[in-house]
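Here's the structure we're looking at; comments come further down.
A protein chain is absent from this complex, but the other protein chains hold their places.
Chain nomenclature is as follows: A, B and C, assigned in order of appearance, with residue numbering initiated at 1 for each chain independently.
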Amino acid sequence: MRPRLPVTLVAGLALTALFAAAALLSLVWTPHAVDVLNIAARLQPPGGDHLLGTDHFGRDMLSMLMVGARTSIAVAIVAVGIGMALGVPLGLLAAANHGGVVDDLVMRGNDLVFAFPALVIAILITAVFGPSAFNAILAIGIFNTPVFARVTRGGALSVWTQDFILAARVSGKGAARISLEHILPNIASLLIVQGTIQFSLGILAEAGLSYVGLGAQPPLPSWGRMLADSQTMISFAPHLAVLPGLAIIATVLGLNLTGDGLRDHLDPRLRRPS
Amino acid sequence: MLSYILSRLVALALSLVVASLVIFVMIEMVPGDPASFMLGLNAAPDTVAALRAELGLGGSPPERYLRWIGGMLQGDFGTSYTYRTPVAELVTARLAVSLPLAVMALLLSTLIAIPVGLYAASRRGGPGDWSVMGLTQLGIAVPNFWFAMILVVIFAIQLRWFSAGGFPGWDQGVWPSLKALTLPAVALALPQASILARVMRSSVLEVLGQDYIRTARAKGLSRRRTLTDHALRNALIPVLTIIGLQFSFLIAGAIIIENVFFLPGLGRLVFQGITQRDLIVVESVVMLLVFAVILVNFLVDIAYGFADPRLRRR
Amino acid sequence: MTMRRLEIDRLNVQIGDVHPVRDVSLAIEPGQIFGIAGESGSGKSMTALAVMGLLPGGAARTGAARLDGQDLFALDEAAMCGVRGQRIGMIFQEPMTALNPVRTIGSQVAETLIIHQGMSRADAAEIAATKLDRVGLAAGRVGLDRYPHELSGGQRQRVMIAQAIALQPALLIADEPTTALDVTTQAGILDLMSGLVEEGDMSLMLITHDLAVLAGLSSAIAVMKGGWIVESGATETLFRSHRHAYTGRLLAASGHAPARPAVRPAATPLLDVENLHVGYQTGRPVLFGKGAMTEAVRGVSLAIGAGESVGLVGESGCGKSTLARTILGLQAARSGSIRLGDDAVTGGAMPARVRAGMQIVFQDPYGSFNPRHRVARLVAEPFHLIEDAPVGAARDKAVAEALEAVGMAASDAGKYIHEFSGGQRQRIAIARALVIRPKLIILDEAVSALDVSIRAQILDLLAALRDSHGLTYLFISHDLGVVGAITDRVMVMKDGVIVEQGPVADVLERPDHPYTRELVAARPQIPPEWTARDDR
Partner (left out) sequence: MTTLFTRPAWAALAAAAAMNASVALAAQTSITVGMQLEPPNLDPTGGAAAAIDEVVYANVFEGLTRYQADGSVAPALAKSWVISDDGLVYTFSLHGGVTFHDGSAMDAEDVKFSLDRARAEESTNAQKRLFTGIASVDVVDPLTVKITLSNPDGGFITNLAWGDAVIVAPESIEAAKTAPVGTGPFTFSRWVQGDRVELARNPDYWGRPVALETATFKFISDPTAAFAAMMAGDIDAFPNYPAPETLPQFEADPRFRVIVGSTEGETILSTNNKADHLSDVRIRQAIAHAIDRQAIIDGAMFGYGTPIGTHFAPHHPDYVDLTSGSAHDPARARALLKEAGAENLTLSLKLPPPAYARRGGEIIAAQLREVGIGTEIENLEWAQWLEQVFRGKDYDLTIVSHTEPMDIGIYANPDYYFQYDSAAFQGMIGDLKLATDPAERTRLMKAAQRKVAGDYVNGFLFQLARTGVSNAKISGLWENAPTQANDLTGVSWSD
């Protein structure tokens, strides 16, 4: 008897799926082209030919939002991927070396990265390498790394104390092999939950960076830049600033609900017969 | 405890050295010359060279690094290229905005979050809990710059209760200054309060599941009394960590909010410093911020010792 | 008709579709010690929590519980708060977590007085001191300002008792109060509680899984199973007659000892440990530095012959687990030597061939398997140690054989571990240990977490396997009785040193070392004559 899926999980997955689908669809089809400007048709309110209106260059808002979803999701996913790819091995390493010098170094390194003001460093990175989606990914990815390292280490440490790890050691398995075979599968749900949360934070971070002009560069639409470009027009064309804002909120909300729901659903403590 | 503090201090010093190296290398990599930025389009090369000399931009990187560190150790953070005033003065002036803003935002978020989190936990699964959880999810999802924008439209442009931004300065009176910081503090506090309320809730729930809560109930304490006398203090320990982290975030992380409200804060100083290549300011301020965070974490660690007697002896 | 102290009348508890307590009725007289016995899940704790009105959220109760004639179920929450702590005290199993870690023990004992009597802090502290003194925590030795983490488990349980009896309640409910404690500590706590009952007019409801604890203490017992009371009555009568088959099985299982093969003396020892010292680091090391070292094993020498079954007994923290890990080569020794057959056990990167000579079975049937792997993979894990390990069908066959040897079905190989009960898991753990045919199997508290009836079955299985597979056991346990049931020879360990060793009968019946004597004496036992007529 599988527990019922939590309501939050269903709601979160539905929201997330909606935006993911829009992003995927935008790869092959959008209602209007987003790289053709039509100044004459600018600032149209929602309704009519353009379902969600047009922006200050006369581009279709719905199409822009769809492609923007793609940008945001792609940036966030890759950034989370970088954070995981670097953080998880570091965390496993630290846990396998618990109390040792490597553990200490990894944790101190973690604290150090945490100590840096993230936005300032992101701005510095773009000052060094120029603003681009890639550098936004890099900046977000760097600050994701210690998060995953910490979560991985924490989860791994508690798995390391389990008897089945001792059994594996008795079977002559080394730390690397145990980490891959026993630790990783058992912290996977933890990582999925954290990944979802970092994903949503990544969307927010991308929006923030684009908002200050450091994320994806034009003509690639991005929610944060749409917001920044249109906020002076909020009083006479509110849809321009409100819609991307709502898109960001809905996506982040969807991911957070998914993360929370997954946590409840996957929590190993709920699994154990008592 | 003393040896523990000492060992943490050594680690702290090492972290600072590593951090200073990282910052220095990053700043070295930033392209763009402050002198040519300052002189603009039609400047002659010899004018730029003259200004470079005046700014003291010469010397090999290791030389400059040592000069920078040496200066900082003596409290000399250098002189801003653009403003031509000591960085220390600039930072002090900016902190007069950023620090109160951070404190206000933190107070606001803590004052909202702790009771709300406690309330949600005590109504676990009920409609009160559901609405708190829903609202906090929303609070986390709202980008704070967007929220700030909405606040400005409503409270500054429509209602005109607050000015749209700016900071009069403390010498113009405490009340106008606090008023100027209100909207930014609210914008900053919303997501923080949401996060904190959720941490508080789950922390309280975690504690409520502990055996000693059952013990307290078996002793005849009412639900409310159990919550206040036994759950609260234990539940506040993880909340304390988050508050510590948030504080350091609020001091530096307010760049965007400071821009929206054109506040002369530390975040905007750094941002300006980067765009105007006032790198000495960036370098020193980032170092200060890192130092502050490391120090706050260190203090939170020590504070743990007071909140949790189990950690007092190591 | 005399007033009953507590009368439970047709108590039913329901949580969703589950009925943890069904139609439970019982009566406790003033000054009586009343035992409730049962295995895990029998509903005994739920019965107590229902009386206290502390059932988990979502639970519903029907029936009645009358304390000195007053129906507790009719009281509202505020009135119940006045009953709890004042007229009914309660203590729990886990003293490590049952006290608030951030408050001093003095304040926690005083709290009972403050909330019920409105006493001032100073007065309450004074009375708290006398209560703590009464439970054996004299202010001179353990100050009121100490925190729980500074106390041992037994001391904490005494604090729990002190706060439960601070207001001289009419009824004390003790839910497995000694299960988490060492046997010598347990004796002290049991003594303390019976003393408290004798002193005042207090009744004690003592809930335990261990019938032996009740034998020497309670005047009446109710045996629970699956939420029902299956049998109840005066203690001795119940032990002697046990009309209900379940009670009989419980009694038989708790004293169960499998048939032991004759000891085959071995010419050379299989395992030879000499003057072993093992230490571990305590305290966080300063960056790149070293923390303090604690010696867990201090000069242990022992030898186990091939085919022997040797017990290692000691209370928690005596170093027995560290010793086991060191023997397995999981932890490096500081000095001394370990030889398994002709090979030296060095710890660290020792040859797989040497490791293949030993396997281990752990205590916790839930934590000893990776929940993400299927049984086949779990059981086959030790093949990692063997160079030419069977693969494919041959490996499946080996796994199937091992599973069948421990009484499981070969088809179980395809299942995940959460599909099995605790006893079944312990069988799978043994299959895993068996699959590469090691010379030595270390059983580290291998049956301690099991209910008595399951425990008996596993002990039988271990005995049978020793016979059929020619195994050598090092059986580690805190429980002298269990060790006595399965081993030929027993070693007693205390503070990192083996203080006594010898044949089981000698050590159990004629202990030499004072510590062993204390251990033997502290062990709760059912008087042999009560169960003498048992023919099973």
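Simple rule for what comes next: a residue touches a chain if its C-beta (ideal position, glycine included) is under 8 Å from a C-beta of that chain, and two chains touch if they have at least 3 such contacts.
All figures in this text were calculated on a predicted structure; none of them were measured in a lab.
Enquirer: Counting the whole assembly, list the visible chains that the omitted chain makes contact with.
Expert: Hidden chain, whole complex, touched shown chains: A, B.
Enquirer: Which of B:7, B:36 or B:202 sits in contact with the chain that's absent?
Expert: Result: among the candidates, B:36 touches the missing chain.
Enquirer: Among B:167, B:212, B:247 or B:298, choose the residue that contacts the chain missing from this document, as touch is defined above.
Expert: B:167
Enquirer: Among the options B:94, B:201, B:217 or B:230, which residue touches the chain absent from this view?
Expert: B:94
Enquirer: Over the whole complex, note the residues of subunit A touching the chain we left out.
Expert: Against the left-out chain, subunit A lists 35-37, 39, 42, 56-58, 127, 130-132, 213, 217-219, 229, 231-236.
Enquirer: In the complete complex, the non-displayed chain touches which residues of subunit B?
Expert: Those residues of subunit B that touch the unshown chain are 31-34, 36-44, 46-47, 50-51, 54, 82-85, 90, 93-94, 149, 152-154, 156-160, 162-167, 169, 259-265, 268-269, 272, 274-277.
Just so we're on the same page, only the chains that are shown with their structure count from here on.
Enquirer: Could you run down the chains that neighbour subunit A and subunit C together?
Expert: B
Enquirer: For subunit B, which other chain has the most distant CA centre?
Expert: C
Enquirer: How many angstrom lie between the centres of subunit B and subunit C, each centre taken as the mean Cα position?
Expert: The answer is 50 Å.
Enquirer: Two or more other chains touching the same residue: where does that happen in subunit A?
Expert: As it turns out, subunit A has residues touching two or more other chains at 108.
Enquirer: Which positions in subunit C are in touch with at least two other chains?
Expert: Within subunit C, residues 284, 287 contact more than one other chain.
Enquirer: If you look only at subunit C, which of its residues touch subunit B in the complex?
Expert: 52, 54, 57, 77-78, 81-86, 89-90, 92, 94, 97-103, 111-112, 115-116, 147, 149, 160, 163-164, 283-284, 286-287, 289
Enquirer: Inside the complex, what are the residues of subunit A that reach subunit C?
Expert: Answer in residue numbers: 99, 101, 104, 108, 162-164, 166-173, 181-182, 185-186, 188, 268, 271-273.
Enquirer: Write out the stretch or stretches of subunit B touching subunit A in their complex.
Expert: 11, 14-15, 18-19, 22, 26-27, 29-32, 137-138, 140-143, 145-146, 149, 153, 157, 245, 248-249, 252-253, 255-256, 259, 267, 270-271, 274-275, 282, 286, 289-290, 293-294, 297
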